[in-house]
Structure formats: C-alpha cells, structure tokens
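Selected chains from the complex are presented in situ; the others are not included.
We call the chains A and B, going by the order they appear; numbering starts again at 1 in every chain.
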Amino acid sequence: MAMVKLVEYEDASPEVKAVYDDIMATRNTKWINNIWKALASHPPTLARIWSQVKEVMGPGGRLDPLTKELIYVAVSMTNNCEYCIRSHSAAARKKGMDDEILGELVAIVSLANQTNRLAIGYQVEVDDFFMRQPE
Amino acid sequence: MAMVKLVEYEDASPEVKAVYDDIMATRNTKWINNIWKALASHPPTLARIWSQVKEVMGPGGRLDPLTKELIYVAVSMTNNCEYCIRSHSAAARKKGMDDEILGELVAIVSLANQTNRLAIGYQVEVDDFFMRQPE
C-alpha cells in the first residue's frame, strides 16, 4: 500500500484531471498507472514530473524510443526500483524488446556494476587519454 | 595512485601478456589502459574479466555497439565511477556519440534516478498490468 491515498480520476481536481487527460492522450490509452495517482497527492509534483517525462522520453531527439527505455531500465535495475523496472520493461517490450534483448541488457547492466567496483576497488587512475575533451 | 602496482607489458608474466595481446588485437590498438594493468596484479581476475568484457561488449547480438556503450555509461553514472564514465564515454564517442547524444543520455539517466525515488519514496505498488509476463 502506497504512503498516500491514490487519486482516482473521478476524485481528482481539475488541475490533476488535466494532467491525467494529457497522459492518456499522449499515450493513446484510457488508463492511468499508479505512480501518477500517487504523485497526484502533491499536484505541483505531478505536473512537473509528467512534463519532464513527456519531454525526455517522448519521440524526437537522436536516440530512438527503444534505446531510451533500455537506458531507463538499466538505471532502475542498478537502483533496485521494482516499480520502474517493471513499468519501463513493459514500455520497452511494446517498443520491441524481447527476452533476448532483455538478456543482453541485463548482461551489460550487471557487467558494468561489476567493473565499476573493480575500478573503484583498485582506485585506478583515469588514463590521460580519457581526460582529453573532444574538439 | 592505484591500490596496487600497475603491471606494464614488459614486466608481465606470459599469462598476463597473452591477455594484453588479445586486448590489443581485439581493439586494434597498441595501447593498454590502466584498469587492465591493475587487474593484472591478480591474473585470474584479469583473464576472467577480459573474457567477459570481450563477450558482452563485443560485436554480435541484437544491440548495436553504440547502444551497448550508452547502457554501460548509464550504469557508471548512476554508480559514480569516474574511471568507467570516462573510459566508456570515450568508447561511445568512437562509435558515434556526440554532445547532443550525451545530453540525451544524461537527461534520461538523471530522470530515471529522479523517478526511481518518487516510486520508492511513495512506496507505489506495481500495477497488476505490469506484473503479467509476456507470452
């Protein structure tokens, strides 16, 4: 059970309803998932976070939609956020992820978590070559 | 300064030299970066880690080489590993990353770190829909 009462559409203020409507229109769905209903307990946060997610994860930019979701899931796995792993894996599957791509993703995420601790564990100095800024 | 003496090629045992040679051949370079020289202080770890990196980050599979590096960097940014951020960003730049793609990457990584704590902070329950396994 969440730390706050989830706000259902029919109980929402006009301000919250407007965000819910935009989420559903943008995603072409009639469904609002729980994270938004929890954020609605603090309407300015709901509006701020939705506008960010819409801008960063929406179409446009150089990275394709599946790559964006994979990066998102990679961070969520590293941070151990079940909600985010499951909701964005679902989004990634819609955009083409299957068990094999998930397997490659998990392999890279877990390898990076391993090698991060090798570099940190041995306190390896960054090679000069890697410190040069691209022109 | 690293926690162990870095092992230079000329001081390396045949076992370590073989790994160094494979790294240079695989990457088509004459240069060994510091992480491998630190791992060489414990030869079985050097061999094990290199064989993994070669398999997971090498060509082949469903994800393209740039996407693999971006996922790797995303994890390293979340874990705050400077060595890994800098070395794999250099690798990503070789494979096509520029400041704009880096900007999109950092935007997603930081957003995911934010929303991870929103879901955790409110202890939001995973929607049943997200728990269904794909067939």
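Just so we're on the same page, contacts are C-beta pairs under 8 Å (C-beta built on N, C-alpha and C of every residue); 3 or more make two chains touch, one makes a residue touch a chain.
Computed from a predicted structure; not experimentally measured.
Undergrad: Of how many identical copies is the complete assembly built, when 2 are given in place?
TA: Assembly-level count of identical protein chains is 6.
Rule of thumb we're sticking to: only the chains that are shown with their structure count from here on.
Undergrad: Measure off the straight-line distance from the CA centroid of chain A to the CA centroid of chain B, and report it in whole Å.
TA: 20
Undergrad: Can you check the complex and tell me which residues of chain B touch chain A?
TA: Residues 1-4, 31, 33-35, 38-39, 41, 45, 49, 52-53, 56-57, 61-63, 67-68, 70-72, 74-76, 78-79, 81-84, 86-90, 93, 98-101, 104-105, 107-109, 111-116, 118-127, 129-131, 134.
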